[in-house]
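Could you have a look at this structure, given as structure tokens, before my questions?
Only a single protein chain was left out; the remaining protein chains are all shown in position.
Our next item is subunit A:
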Amino acid sequence: MHEFEYLRPKTLVELRRALDRGAVILAGGQTLLPELKSRSRSIGALADAKAVLPEGIYLDAGRLIIGGAATHAEIASNDTVCAETPALAQLADQVGDPSVRNRGTLGGALASNHPAGDWPAAALALDAVLHTDGGNVPFKAIAAGSEDLAGRIILEVSFALAEDCAYSKFLHPAARYAVVGVFVALGSDDRRVAVTGLAKSGAFEWADAGTCDAPLSIRPGHQAIREDQLASEAYRHALTRELLREAEAMLGTDGPRAVSIAQGQPMSRAISQHV
């Protein structure tokens, strides 16, 4: 790691001042520290923000509000999340591993918007809004690239409460991020599907997803499709369709609302229910 200054602001005002002087927020560090260690990023100063960022979880005006500093582990075990949106609790429980979940935060996951991250898919399908110190930003504007955080602090994130929702993820065998992940949310009069891991530019809303029996073509706008040693473009497309079936098959059941499927494991739900 290159040298940097370590700041520990005691209030949001102090944090804001540190950022205005060029410091970078350190939340759980599970994305930032690996970047600093590999020297793919170097910074002048870090502002350790965990102590001043909200971490509470509650319902407000028909939406689920989660503090930016809430960790994946806290979200996974939170009673409100488990009762209202089990898919989010179970998604959180399938991020990385327990040690990563004990540190990594929701704010960090959405700020870094990893192209194969799980939270960006959930945030799009559940119409998430980032409450920042500079006003509200819909996550879809960030995902579409029409807005960026521009140094703002994510204080809280609000999610729509769906009638039902589910997430299916095809696991990267080493990194445990998604190769592809599909989040489906049913509202009272709409259905939203968001896909992560497929487009190079990150998660997007699959507006013409069709139904699981007749999934339409995947058109992430004009974005390029990810392709690596793990999965070709065609393979990722095929996975996306299968994962949509998997996610839809979970809706309305007594079973889980998020699954991680490892290489070599059959897509049991899709096979038993749709073949």
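Odds and ends about this structure:
Assume contacts are C-beta pairs under 8 Å (C-beta built on N, C-alpha and C of every residue); 3 or more make two chains touch, one makes a residue touch a chain; residues count from 1.
One rule holds for everything that comes next: contacts and distances are computed from a predicted model.
Matching "Branched-chain amino acid ABC transporter permease", "NADH-quinone oxidoreductase subunit I", "Twin-arginine translocation signal domain-containing protein" or "Carbon monoxide dehydrogenase small chain" against the UniProt entry of the left-out chain gives the name "Carbon monoxide dehydrogenase small chain".
Per the touch definition above, the residue from A:99, A:136, A:232 or A:263 contacting the chain not shown is A:99.
Note on the undisplayed chain: of the listed residues A:73, A:106, A:199 or A:267, the one touching it is A:73. Across A:176, A:191 or A:237, the single residue that touches the chain missing here is A:176. Listed here are the subunit A residues that touch the chain not shown: 1-6, 8, 26, 29-30, 33-34, 36-38, 46, 48, 73, 77, 96-100, 102-103, 174, 176.
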